[in-house]
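Shown here: the complex without one of its protein chains, the others still in place.
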Amino acid sequence: MLLQDLRAEVLEANLELVRRGLVLYTFGNASGIDRDRGLVVIKPSGVSYDELRADHIVVTDLNGKIVDGELRPSSDLDTHLLLYREFPEIGAVVHTHSEYATSFAQAGMPIPALGTTHADYFHGPVPVTASLADEAITGRYVHETGVAIVKHFKEQGIDPLAVPAVLVAGHAPFCWGRTPHDAAHNAVVLEAVARMAYRTLTLRADCGGVSQCLLDRHYFRKHGASATYGQKK
Amino acid sequence: MLLQDLRAEVLEANLELVRRGLVLYTFGNASGIDRDRGLVVIKPSGVSYDELRADHIVVTDLNGKIVDGELRPSSDLDTHLLLYREFPEIGAVVHTHSEYATSFAQAGMPIPALGTTHADYFHGPVPVTASLADEAITGRYVHETGVAIVKHFKEQGIDPLAVPAVLVAGHAPFCWGRTPHDAAHNAVVLEAVARMAYRTLTLRADCGGVSQCLLDRHYFRKHGASATYGQKK
Amino acid sequence: MLLQDLRAEVLEANLELVRRGLVLYTFGNASGIDRDRGLVVIKPSGVSYDELRADHIVVTDLNGKIVDGELRPSSDLDTHLLLYREFPEIGAVVHTHSEYATSFAQAGMPIPALGTTHADYFHGPVPVTASLADEAITGRYVHETGVAIVKHFKEQGIDPLAVPAVLVAGHAPFCWGRTPHDAAHNAVVLEAVARMAYRTLTLRADCGGVSQCLLDRHYFRKHGASATYGQKK
Partner (left out) sequence: MLLQDLRAEVLEANLELVRRGLVLYTFGNASGIDRDRGLVVIKPSGVSYDELRADHIVVTDLNGKIVDGELRPSSDLDTHLLLYREFPEIGAVVHTHSEYATSFAQAGMPIPALGTTHADYFHGPVPVTASLADEAITGRYVHETGVAIVKHFKEQGIDPLAVPAVLVAGHAPFCWGRTPHDAAHNAVVLEAVARMAYRTLTLRADCGGVSQCLLDRHYFRKHGASATYGQKK
């Protein structure tokens, strides 16, 4: 079976979303990329997580041509592909309709950096894209969703690995990371951060959030060359 | 046993409501119809879900005459019957007091189409009926509940299969679908959509919701001749 | 063992509170009364629910004198006793700090009858007592808690079986019923009703609630001589 290890990692990432309560029925999908071969492995469309096996995972090239697998890929494939093409540092993408993050997406509101839990994972607010124009929606909609994400990150100068998540306006979050494990982990933490941001903002709508200094301190405690969290490797 | 397959489907739909946390104690009920025979199968009244078996399911004709079964049918039978008579496309009805949808019903507020999760299942806002007049409440109350639902859909020109759910003002939701499986699935998604709408509106009360264009795009991605979601059948 | 059946019922009522998520650690207690003998059986104070057995249950007379059992009774015993003395129709009392009902108690707000779920169990708002005066708090505080409850029901002319629950201001709910099973069931439904009232009122603070006509219709559907819900007995 082609890309057996990556399939297993992508399967595990999909199942982590279920275990953590981020997906209902078949909503949501995770993918990973083998950069050397230029191949993407992704959950098939509309298959129940209970029945999902490694050999159901679909393999495509970076243009979406199916290379291996008998099922249709996730209907969100074209968003994943665009993110892989435009964000060369990332190795995996996760899409869910996790409920609190989706509520911010529906409200068209970014998730501000309100505390250190956020700062440990996201080096700044989790942004929300612009709404898609009707031409984009009626055109290559799934592809255009990726275009809106990439446009926002490029225009705002946001490093996708420093803020590995976005809210698509009126839709739901996409997350990513270096590996399928990291992308799923980021999706789970995003939802926890969104739950806390929701409660913080409904307690105190004018909450300003953490200082740049505290944001830096926590982010770099877990990321980069000077990270001090966890065990030495 | 008469209508054995449909009984099994209706039993399974009732149990899905329990598994998904939509019902407390004996609240809620699901039914299905065999259109060829004009027979409705429905949960009995006040029986615990733990003990519910296929042979407890009651069979009535479209006027509510019991054709098979030793238990009383659900106390909401007359609402189900009216929906079957007036909405000939539907094959199953589900009633729950699922908590977020019920909160909108209690507030007398429709659930607006705030995002794509909603649009994937409901092609427009989930409407709320008018309050029942005292004469309707003291008269054939359960039947009149159905009358209020049908009146709202007809007056507003809403296709019941395109918006397979309603909130009865001051009461709770009714959902439906082509099959018991679909009706229960719609009830589960309605509750998820209601949870997200609640959080969206408490974050931002003036949230306008998705554009008609996005609503159409998502709805028709999962419904109708041009649907692209899931596996080819 | 004295009053073996009632002990078993009271034990089961205590455990139902745990199963339904109404109690944290040792918070909460249920009791029942044998009216013929004038004896009350109640949970012991501060005993873990995991370890609770029928022979831990304490038996007292209506003045709180321990008649059987080696453990101290619940620290809320005197509230239970007063309710038994003043509300002769009731056969069981349940006290929890269930979180949504307690939030209304903390806010000093009654739970209005906002929908039919409420009306099925509570024939009017679930009232909140007056705050206790300092003399009552520093005096026979637990007894005075009962006094405040009874005073409110008598002054407002509320039938304790028609509204089998109260919120003690700044504290938490007490519920009751004809049997330990009913009292626990009422406590579970109260918490569900409080969850929905919380969400309804945060969506729409000016929500007026159901009409008297709908309140009567639902309440008497499940209670009294003309009840039509459930199976004939």
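A few points about this structure:
As written, the chains take the letters A, B and C, and residue 1 is the first residue of each chain.
The criterion applied here is as follows: a contact is a pair of C-beta atoms (placed from the backbone, for glycine too) under 8 Å apart; a residue touches a chain by one contact, two chains touch by 3 or more.
Keep in mind that what you see is a predicted model, and the values were worked out from it rather than measured.
Across the complete structure, the visible chains that the omitted chain touches are A, C. When you scan C:I149, C:A172 or C:V188 for touch with the missing chain, the hit is C:A172. If you put the missing chain back, the residues of chain C touching it would be 24-27, 44-47, 71-72, 75, 97, 99-100, 102-109, 131-132, 134, 137-138, 141, 170-172, 198, 201-202. Counting over the whole complex, chain A has residues 114-117, 185, 188-189, 192, 195-197, 199-200, 202-204, 207, 209-211, 213-214, 217, 221, 228-232 touching the chain that is not drawn.
One rule holds in what follows: only the chains that are shown with their structure count from here on.
For this pair, chain A with chain B, the centres built from the Cα atoms lie 33 Å apart. Shown for chain A are the residues in touch with two or more other chains, of which there are none.
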